[in-house]
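This is the structure, below, for whatever I ask next.
Every protein chain except one is present and positioned as in the full complex.
Order of writing sets the chain letters: A and B. Residues in each chain are counted from 1.
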Amino acid sequence: MMKFRFSRKQLCIPYALFLILFVVIPMLMILFYAFTGETADGGISFTLANFADFFTSAAKLSTLLMSFTIAIISTAICLLIAYPLAYVLARSGWKKRSVLLMIFIMPMWINFVLRITALRELLDLIGLLGTENYLNTIIGMVYDFLPFMILPLYTTLEKLDTSYLEAASDLGANKLTVFTRVTFPLSMPGVISGITMVFMPSMTNYVVSDTLSNFNITILGKLIDQYFTTYDNWHMGSMISIILLVIIFLTLLATGGFKEDKDNARGANLW
Amino acid sequence: MVKKILSVALCAAVLIFIYAPILLLVVYSFTDATVIGRWEGFSFGLYAQLFRSEEIMRILLNTVVLALAAAALSTVLGTAGAIGIFYSKKKVGAPLKGISQIPIINAEIVTAISLALLFSFVALYRTYFSLIIGHMVLCTPFVVLSVMPKLKQMDPNVYEAALDLGAGPTKALFKVVIPQTFSGILSGFMLSVTLSLDDYIVTAFTKPRTFDTISTYVYNAVKNGTNSSTPALRALSALIFVVMIAAVLVVNLSARKKKEASR
Partner (left out) sequence: MAELKKAKKPPEAAGALPTVKKDEKIIEMVGVSKVFDDETVAVDNIDLYVRKGEFITFLGPSGCGKTTTLRMIAGFDIPTSGKILLGGRDITDLPPNKRPINTVFQRYALFPHYNIYDNIAFGLKLKKIPVTYVNDKGEQYTKMQKLTRREIDEKVKNALAVVDLEGFEKRSVSTLSGGQQQRVAIARAIVNEPEILLLDEPLGALDLKMRKEMQIELKEMHRKLGITFIYVTHDQEEALTMSDTVVVMKDGQIQQIGTPTSIYNEPANAFVADFIGDSNLFNGTMVGDRTVRFCNRNFKCLDDFEINEKVDVVVRPEDIRMKEAEDGMLKGEVVSVVFKGVHYEITVMVGKTEVVVQSTECRTVGETIGLDILPDGIHIMKKEFTVNKYDGYITKRNTAAFGDGEFACDVTQLYPGSHLDEEGYLITAEGEQIDLTDTDVTVEVGLQNIEITDNAEEGGAQGHIVSIIYKGDHYQVIVRTEENEEDFVLDTEYLWNENDYVGVKIAPEHIRLALKQETKQK
């Protein structure tokens, strides 16, 4: 008889178990692997060697730095293209602007490996492939992640209450001031969520860099992959993952991404 | 006026950037040339090759079956989870919602290796089980995200009204709560299908060695330098582009029309 009081709540039990088994425990295992190493006799022991190794290895540090640079440049370019575009789309006053938006974010629905391969063909055709590895990688990141920047920006700009802008004009602000003092600050949530959605994958999505640099550029994500698949050193791979997680955490902290309403989370309003 | 020209120019430039590679592939899928850039006359040869290739057809089937299975399981698990979290006390619901965010915020590579560590520990590494779980980890949190707002929008009394009118809790759930959150459940399912079809990294770390999806197959083709030697992949890409664009247009436009009609 008491059962009905709890049945709705009980529905979260399978999901809770799922999250614990396949999200929490695996993440704890990364933590465990990162701070352990194999001893000579094949046993496992606690060690900070992986951590020390990462920050003393010039190769790994330069990979980190290079990944960071590529991600920053890609994010900046995405923002520079997407902001004016989203602004034009959102403020166009055109009745079917949401249809127009859809054309711009269409790539979100299409397999990214195929899109990047198509881009590779185009870069090959115009002679960039094989010569401009860094440029190609950045073009690829922008190509892949641009829609994820456009969407949140469009959403915030479209929701922006025009009465704010009218009030600012009414109070004597010129168009530039209206933008810098009202529009842009109010669109910050969109900017932040766009940045978090582009920056992190730009550091890690090695399919893009591999495909467009003919496997010549190693970004942080690729490094993790290599330690798992090529070098078979899962402890080092886990350590790099932890470092990556710290970077993601700091980015979110710096941009205030934690406060973000998660509706803008990657692709959440795709369909 | 200048503003308008600039606006149109910007839109056009971005559209060209987005669609040029796609268009290029679609155009060159109608010629037999092995290398793009050399037109060797109009032909359906690549498509013929594509449909004759048992390997590609099997991979296509793999990909679709995996996506549908993962999406279906994720939708059931995520919908139940969202309903459970919604009706739970904050003490239970808040941490679950927090943990649910991890796969969304996390880099895919980290999710992938974390699963690799887990499944090799329990000797299920690179099995169909690890593959489907991997995809569910990617998809389920998004189902929760899609369903949750619909639950919040729902009048809290309608569930009670159903009980009041004689429905048992299960019946009330299926006759009232599920129908009213159905749009969220459906978009969660569609999103899951999209995410699963799109995925490379988690698939690469969890799939059985002999199993391939379109993503892993194409990536490996590039890696092994066999991309140009299998021009049939061009036809496959072109086909997928066209089908997906058409599907998205149809679904979104009809959904939009419905929304406008209901206003």
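What we mean here is this: contacts are C-beta pairs under 8 Å (C-beta built on N, C-alpha and C of every residue); 3 or more make two chains touch, one makes a residue touch a chain.
Nothing here was measured: the structure is a model prediction, and the numbers come from that model.
Which residue, B:94, B:122, B:161 or B:246, contacts the hidden chain when the whole complex is considered?
B:161
Residues on chain B that touch the omitted chain in the whole complex?
For chain B, the residues touching the absent chain are 89, 155, 157-158, 160-169, 171-172, 175-176, 179-180, 182, 262.
Heads up, the rule we're going with is that only the chains that are shown with their structure count from here on.
What is the distance in Å between the mean C-alpha positions of chain A and chain B?
Result: the chain centres lie 17 Å from each other.
Going by the contact rule set out above, which residues of chain A touch chain B in the complex?
3-4, 7-16, 18-20, 22-27, 29-30, 33, 81, 84-85, 88-89, 92, 98-100, 102-104, 106-115, 117-122, 124-125, 143, 146, 196, 200-201, 203-207, 210-211, 215, 221, 224-225, 228, 234, 237-238, 241, 244-245, 248, 252, 262-263, 265-268, 270-271
What does chain B use to touch chain A in their complex?
7, 10-11, 14-15, 17-18, 20-22, 24-25, 28, 36-37, 77-78, 80-81, 83-85, 87-89, 92-93, 96, 99-111, 113-118, 121, 133, 136-137, 140, 142, 144-146, 149, 159, 163, 168-170, 173, 186-187, 190-191, 194-195, 197-198, 200-201, 205, 214-215, 218-219, 222-223, 227, 233-234, 236-237, 240-241, 244-245, 247-249, 251-253, 256
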